[in-house]
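Note that one protein chain is taken out, while the other chains of the complex remain in position.
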Amino acid sequence: MPGTESMAALLRVEKISKRFGGIAALNDVSLVIESGEIHGLIGPNGAGKTTLFNIITGLYTPTHGNLDFKCCSLLGMKPHQVLKLGIARTFQNIRLFANMTALENVMVGRHARSHAGMLGAVIRNAATRAEEAAIQRRSRELLELVGIDRHRHALAKHLSYGDQRRLEIARALATDPALLALDEPAAGMNPTERETLKDLIVSLRDRLGLSLLVIEHDVKFIMAMCDHISVLNFGEKIADGTPQQVRNSPAVIEAYLGAEVA
Amino acid sequence: MSLLAIQHLSVSYGNIQAVSRADFTVDEGERVCLIGANGAGKTTLLKAIAGMLPVAHGAIHFAGQSITRLASHQIVHLGLALVPEGRGIFSRLSVQENLAMGAYIRRDKAAVQQETNEIYQRFPRLGERRNQPAGQLSGGEQQMLAIGRALLSRPRLLLLDEPSMGLAPLMVKTIFETIADVAERGVSVLLVEQNARLALATCERGLVMERGEIALQGAAATLAQDATIQRAYFGV
Amino acid sequence: MDIFVQQIINGLVLGSVYALVALGYTMVYGILELINFAHGEVTMIGAMVSLTVISALVGVGVDLPGVVIVLLGLLAAIPVCMGVGFTIERLAYRPLRNAPRLAPLITAIGVSIVLQNIAMLIWGRQYISFPPILPQGRHQILGATITDVQIAILVASVVLMLGLTLMVKKSRLGRAMRATAQSPQIAGLMGVNANTVISLTFILGSALAAVAGVMVSAYYGLAHYYMGFLLGLKAFSAAVLGGIGNLAGAVLGGLLLGVIESLGAGYIGGLTGGVLGSNYQDVFAFFILILVLMFRPSGLLGERVGERA
Amino acid sequence: MNQKSRHAWLVFVALGIGLALLPFLVDAGLGRSWVRILDLALLYVMLALGLNIVVGYAGLLDLGYIAFYAVGAYCYALLASPMFGLHLPFWVLLPLGALVAGLFGVLLGTPTLRLRGDYLAIVTLGFGEIIRIFLNNLNAPINITNGPQGVNQIDPISIAGLSLGKTQVLFGVTFSSPHLYYYLFLILTLVVIFVSMRLQDSRIGRAWAAIREDEVAAEAMGINVRNIKLLAFAMGASFGGLAGGLFAGFQGFISPESFNLMESIMILCMIVLGGMGNIPGVILGAVLLTVLPEALRYIGDLQRAWLGHVVIDPSDLRMLLFGFALILMMLFRPAGLLPSRQRKRELSAAGDIAEQEQASVYDARH
Partner (left out) sequence: MKITFVNGLLAAVMATLLLGACGRQDGAAKDGEVIKIGSVSPLTGPQAHLGKDNENGARLAVDEINAAGLVIGGKKMHIDLISEDDQADPKIATTVAQKLVDNGVVGVIGHLNSGATIPASTIYHSAGIPQISPSATAIAYTAQGYNTAFRVMTNDEQQGHVLGQYAVTKLGDKKIAIIDDRTAYGQGLADEFAKAAQAAGADIVAREYTTDRSTDFMAILTSIKAKSPDLVFFGGMDPQAGPLTKQLKQLGINAQVLGGDGMQTPEYIKLAGADAEGEIASNPGLTLDSMPGGKAFKDKFTARFGQIQNYAPYAYDAVYVLVDAMKRANSTDPAKYLPALKTTDYQGVTGHIRFDQKGDVTGGAVTLYQVKNGAWQPLETVQSK
């Protein structure tokens, strides 16, 4: 599925607004994520980035607007349904299953792509055993891909910070997404660690043909990696374009970057 | 004589040693930054100094007094304040109440009122939202609140744990200006920061932590020129 | 019409009793997120101690007005309950501060059983009756009857709630309590000794329990070593209904639960054409409770814990 | 067969023989009442394992669990007693009881899906009470449950014409009724243990663990939180329903007072005390809390043996000591007597670096 229809719209966000009580968190935001691109989402704190994220992944329902993913509208879908369609995510404040092992975390990610039910679990027939083995195999592969296979039996909460971020990505990948949404994946990492992460993200696109949506504050990090960047400020989109276009946008400089960075 | 003196300090969680044999000082009026990779033990070190974690070995002296075995609520009284990682504001309390908590140990109401007003002048956004729950502030505003709150305990030494974490570039700039300003007024600063370049630019002296140990220390300017450091922490 | 007014009054008085006990639950919950299952038992101890003192005073023939004697009983009960509350927290809860969440629940149940049985050893298995020394004045409101004791209970719960709210909202200690509730570590950085604040919360909650215990036994005229269980359960439901951890919520929840029970007992028969009777009053009360929580999962005045991603 | 697995087999066989002989040993050493206590302990093991699915696996605090026990018991009692003149066989009644209880689990679980922690606890508590009140009052206008009088003369379980309610001589060995029930309960307990183990280590078990750890993340990983929660409620409830049916047949008489809130609380105590989520722990907790109050009956005899006479009436002390035991066990083993693998680690490395370093990184942000 990935990469075949290059440069076709994968996710179309149309005039999304979201209000909490009386406060508008998002106002008429539209953007398009193409198949196979890394799309950056930046903006000052409180600009509505995470809110948009939560709307795309089904955690919030927008007040107005529409979302189209591949063929269908995502409106009214629950997170688990959105995931089933192929959008997976990570969380700003890492949300792993802290008391499960790294391997178990990734195996949970395979839930939506496997079927064994109650009866299978109890009688453990051939089909269930085969499925279980496949889940394990795939999970190991993903742990290897993100480079933490050696920690597979450690509890998630015992992993180092960087490894937790990587595990979260592996868990999301286990759901076979077409679009992977990363919420501040580099937060709390030093430049060297960021560099490694950037390589991983780029390789996900290049090797697996994934599309990615990334929120990040580190301008250097995001500019170096993204094909396309959207900028939010006070709930509105103030810029949209290639990294170069965005970097030179006066509105972005004023609201976000500050004069000397640009 | 140094304001803060750390001698052979070790801190453990269970059987994992997070900080081992750290030695350093912070002088009166000095700005010192602590840089290092994730999990190097920086936050642990700050927490141990502030009395939030028990010390396994070694000693901590502050203003000539041993605070090695004191609890955090006792240490505040001596003039040491920590702005914790993640800011640690009381999100359900109002902005005003958060500041009042900062002055919890003080009884001089008039002066507290005076200083609170100064903070509102310095950060007008806080003044505008003084009756709102602090949880409704944006990340940058919360960081300002956390710093303002710490200042209200009238610290001689301010410990800051990653004040730029998760903030937009413009906001990072504002926060660091504030830190510099605070130091100008004679408050000593010990700063933990991921953004090593910025940290070394703000401080006079730098400490580099690796795997729980202080691997290197020296003048900030010298460290900033160090090729190894540039490679490891500047991402060049 | 006067029947309806009477039912509302009945409910409000019953609800004030729930509210008084619920306040103690909610205070402790607010700071520790712990259901202090032994709180009902502390109420029972309060009732028992005050009754012992009151009976002794009446027994030796002290010539004082009834109200004064009851107040003396209350004065004796409050410090005892404070001591009990302090001890419970110190011995059964504090060591488990960092243990898995349900561990203190089990010690709370253990404490509850222990307190009941100690009370049984001290005061025996009998019901103890309250000497009839309080003024028995009755008043008519809109065709309904209300007594002096009922008025006193209503007033006391409102006054205590207002006082507590004021204390928690405005005072230095109250602010420290709320800060500790959110994060004991950060509060420590501000100079707050979290252990002291938590102890004080238990002590304050237990003093409230003593007041509630005295009122309950004075109103119903009896006390028994087993009385704390049901009272505690109802008060806990009330606290949850109002939004546990919220003082005004505890009182609102208490009053509402009282009124619901009262109206349920009074009108279920009529509403269901006689198919269900007052034997279903608790079903009715729980049903409303469940309904409320379905639409407001954090109780009526509870903070909406918005899901953050 | 290598050395190790041979060793395991030996243990297994010894265990089987031990469990088979247990009622006779206990009968000879302590008296038949202890065989009854064993029977009850096995019922509580089933109940505790059922509640463990809801609380231990899925992390849903349920204080009304006893309702499902009641549903199973009444299912059996009403269909195998003079009450309606029906006398269905046990192999219809036990699955039926489990099924009906499971349905009730789904029914009662549905409105609680959005609730968390203590709010969930109070709602489930309410449901438990509602069921008990209905059972207690459905004797009018139509008599369905016989109200507070309870249902009497319930048929004992009878397998292939062999009534477990009477003393039987099989293969030349005399089995009293409690002995016979012991073997039936033991077999079913082993089945329940087996099912519990298999479920824990399965796709469904992982999904339960995931919602226990973090519901939002679980949903974001494609787990249908609603269904998986209801599955936990239904599964736990059906274990309860099964145990309830057995209880009705064993006891011959049931009334609503056997299904009060305190019972729910005691079952919760069993799993927390034993070690939540860990099957051996839960079993130990159930056995301990059934046996302990009965063992404490001997304090009078102990006093007589050691002090020559009874100083304090045992009935005054029994529950007091029980309360103290609960507190002390929890203080010394806060994660339970046999904590689960994960909880044990959770405690031993109470603050590991990664966690401490980031514990509060983002929590203040919205």
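Per-chain residue numbering starts at 1, and chain names A, B, C and D are given in the order in which the chains are listed.
We adopt the following convention: a contact is a pair of C-beta atoms (placed from the backbone, for glycine too) under 8 Å apart; a residue touches a chain by one contact, two chains touch by 3 or more.
Please read these numbers as outputs of a predicted model, since none were measured by experiment.
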Considering the complete assembly, the absent chain touches shown chains C, D
Touching the hidden chain in the complete assembly: which of D:L47, D:L180 or D:V287 does that? D:V287
Just to verify: which one of C:Q6, C:T26 or C:N193 makes contact with the chain not shown? C:Q6
Would you mind spotting which of D:N137, D:S202 or D:N224 touches the chain that isn't drawn? D:N137
Where chain D meets the left-out chain, the residues are 11-12, 15, 18-19, 22, 25-26, 29-37, 40-41, 136-137, 139, 147-150, 152-153, 166, 177-178, 193, 197, 247, 251-255, 257-258, 279-280, 283-284, 287-288, 291-292, 294-295, 297-298, 300-302, 304-306, 315-316, 318-319, 338
If the hidden chain were put back, which residues of chain C would touch it? 3, 6-7, 10-11, 13-14, 17, 117, 120, 124-127, 129, 132, 138, 145, 147, 216, 220-222, 224, 226-227, 230, 261-266, 269, 277-279, 281-282
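As a working rule, only the chains that are shown with their structure count from here on.
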Could you grab the centroid distance between chain B and chain C? Build each centroid from C-alpha atoms only and quote it in angstrom. 43
Centre-to-centre distance between chain D and chain B (centres being mean Cα positions), rounded to whole Å: 52
Tell me, which residues of chain D touch at least two other chains? 216, 343, 346, 349-350, 352-354, 357-358, 361-363, 365-366
Contacts with two or more other chains occur in chain B at residues 38-39, 84, 88, 91, 139, 165-166
For the complex, give me every residue of chain B touching chain A. 37-39, 138-140, 162, 165-171, 173, 194, 196, 232-236
Touching chain B in the complex, chain C uses residues 172, 175-176, 178-179, 182-183, 185-194, 303
Along chain C, where are the residues that touch chain D in the complex? 29, 35, 91-92, 95-96, 98-100, 102-107, 109-114, 116-118, 120-121, 233, 236-237, 240, 244, 275, 279-280, 282-283, 286-287, 289-290, 293-294, 297-299, 307-309
